[in-house]
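Up next is chain A:
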Amino acid sequence: MKVIEIKNLEKIYNSTSVPVHAVNGINLEFQEGEFAAIVGPSGSGKTTLLNILGGLDDPTHGQVIINNEDLSTLSSSDRIKFRLNNIGFVFQSYNLIPVMTAFENVEFIMQLQKWPKPKRHERTKQLLKAVGLEERMHNRPNKLSGGQQQRVAVARALASKPRFILADEPTANLDSKSTETLLDIMEKLNREENITFIFSTHDQRVVKKARRVITVEDGKVKSDEVPQ
Partner candidate 1 sequence: MIIAVAWRNIWRNRMRSLVIISAITLGIFAGVFSTSFMKGMSDQRIETAIKSEVSHIQIHRPEYRKQDKLKLYLPEAAEKLTKIRKLPHVQGVSNRIVINGMISSAGKGSGVKLNAIVPASEKEVTDIHEQIIDGTYFKDTPKRVKPLVLGQKLAEKLNVQLRSRIVINFTNAQGVPTSAGFRVTGIYKTANHNFDGMNVYARYQDLQQPSGLPQGGGHKIAIYLDENEALSQTKSKIQEMFPEAEVSDWKDLSPELTYLNEAMDQYMYVIIIIILLALCFGIINTMLMAVLERVKELGMLMAIGMTRIRVFFMIMTESVFLSLTGGFTGVIVGYLAVKLTAKTGFDLSMYAEGFQALGWSSHIYPDIDINTLLNITILVIITGILSSIYPSIKALKLNPAESIRTE
Partner candidate 2 sequence: MKTIIIIAWRNLWRNKRRTLITAASVFFGVIFSTVMSSMQEGSYDSNVKNSVRFYTGYLQIQHQDYWEEKTLENHITYDEALFQRIQQNAMVKNITPRLEYFALASRGSATKVAQVTGINPDMEKEVTNITSNIDQGRYLEKGDAGVVIGSLLAENLELGVGDTITLTGQGYRYATAAGLFPVKGIVDFPSQELNKTMVYMALETCQQFYNAPDMLTSVSVMITDNDKLAEVQNQIGSLLPEDYTTMNWKEMMPALVQQIESDRAGGYIFMAILYMIILFGILGTIMMMIAERRRELGVMMAVGMKRLKLATVIVIETFFIGVLGAVTGILGSIPIVGYYVNNPIPLEGQTAEVMESYGWEPFMFFSSEPRIFYLQAIIVFILTVVVAIYPVTKIFTMKEINALRA
């Protein structure tokens, strides 16, 4: 089942006198349950591609169709709503609200979606259990390690039952052990829930675990492989 369809995507910046094609004609498709990594050096257009994919930016030309909706046609405020209901995010840092506990952070998304309390609490517990942080549910981020914070972020990303999860350099600030744990959890969730995970990463450990590697260069897809 197709989750994401990207057609003839172009993003042109006119800030300087010479127009810059950050994304210069990209076509991609993602299926349900994929575990894909997008790699590419700085300036390759990877960042821009991911911003557009996550609905954080809009393309100059082309379409991004998620769940039969073309993101490119949505207004800025509609996109916020769309993100809430369809996309889960795990950022490199600043994922969590510092004044809320792990439990409250995960619950927050469901509050935004107006779930009734008992259902929220139940799912929050379940998610935190799935990422192995049942013991630390009521800790604030400043009492959690970097790896634990990222795990909470994953739990939160899953909370809204999104179409896919966009993880932007999630392991960049972590040591090897935490990275290992985090990736194992994400893989497990990917298999069990059949949720699409799309990574943007430089980290080889992530690339090694990915079942599809897309390389972006000069605003175009250079290669799109399934590693052996």
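Keep in mind how these were chosen: all candidates are chains of the complex that A comes from, given by their letters.
Please note the rule applied: a contact is a pair of C-beta atoms (placed from the backbone, for glycine too) under 8 Å apart; a residue touches a chain by one contact, two chains touch by 3 or more; residues count from 1.
No experiment lies behind these values; they were computed from the predicted model shown.
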Given the complex, what touches chain A, 1 or 2? 1
Given the complex, residues on chain A that touch candidate 1 span 42, 47, 50-51, 54, 56-57, 77, 80-81, 83-85, 88-89, 91-95, 97-100, 108-109, 111-112, 156, 160, 168-169
